[in-house]
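One chain of protein is taken out of this complex; the other chains stay put.
And then subunit A:
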């Protein structure tokens, strides 16, 4: 393949650049999500994730201690003063401007003094220390409001993950998803492997018809099955249960599984199976002791396929599982959060990342098998 474009350096550069562009386009969205999920939630809501390494300008509103509070006010020479720091309630950074009314929150630069209507003088330093000064003792049940413009250093935190795992129910949903996914991956493989072997190596009437049926069923849209199965489940009392969804995923994954495994098993060397038969091994023994170990690559391919599909499924889980704590899976939870926490990006990004972390890990670890499965499944 080299040599075609290899002669012209300009062309090679064009190829490298286009691939870089493609890769950036395809990874940037996920990368943005990842970065955002680690950002401080207040910074996340006011600045784009691409600025996360630079300082963020934020407007804070703080209230000074009320003059009537005990110990809030003290006398310094001729003046009565209230002091404090705008970051007493949390946060950090450099103050660049402040104000005393919401109309003009950055009216004064640090170091300047704002004079209020009643003669009180307010000043704020860059480090956030403020000082309210008056000639007479100050009164009032509520403290003076201060508006400050703060340049915050970038803040990265694990708080978002702590929140979603512990209080937004993602942790529980994670276990629910596992409970759905593992059996829904293993059961169809078992059933399909046996069926695939029968369709490949056993002789019985109706085999051709069954193979054609399996191929046809691969493309049946699962939307078709939802209502009839929902009614059936209600009638026979399975209702919304894990068994119900395991079987549903088994049913929907089975045609492709049988098709893939049959093709693979059919391609195994005929001599091995024939000689085992001559030695008096039954089909069950041949299958368990010879075919199953030899089919490992195909089994792994399909397993990854089915795992990703079940883990990522929303529709089947919405229909066949309930909406309660014990049954809500991660995709369902994510959808719910999109509705209820639509603007809380710290919650959404962290939740989304928790839900895609496992498939991504599986993907990068076992990509080889996934590619092999895809090739077997679609190239004829």
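Here is the rule we use: contacts are C-beta pairs under 8 Å (C-beta built on N, C-alpha and C of every residue); 3 or more make two chains touch, one makes a residue touch a chain; residues count from 1.
Criterion: contacts and distances are computed from a predicted model.
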Listed names "Phosphate import ATP-binding protein PstB", "HypC/HybG/HupF family hydrogenase formation chaperone", "Carbohydrate ABC transporter permease" or "STAS domain-containing protein", matching UniProt entry of the absent chain: "Carbohydrate ABC transporter permease"
Which of A:66, A:94 or A:226 contacts the chain that the document leaves out: A:226
Candidate in contact with the missing chain, chosen from A:194, A:264, A:302 or A:369: A:194
Subunit A residues that touch the omitted chain in the full complex: 1-5, 11-12, 15-16, 18-19, 22-23, 26-30, 32-33, 36, 44-50, 172, 175-176, 178-179, 182-183, 186-187, 190-192, 194-195, 197-199, 202-204, 208, 210-229, 231-232, 242-243, 246-248, 250-252, 254-255, 258, 280, 282-284, 287, 308, 311-315, 326, 331, 334-335, 338, 345, 348-349, 351-352, 355-356, 359-360, 362-364, 367, 371, 374-375, 378-380
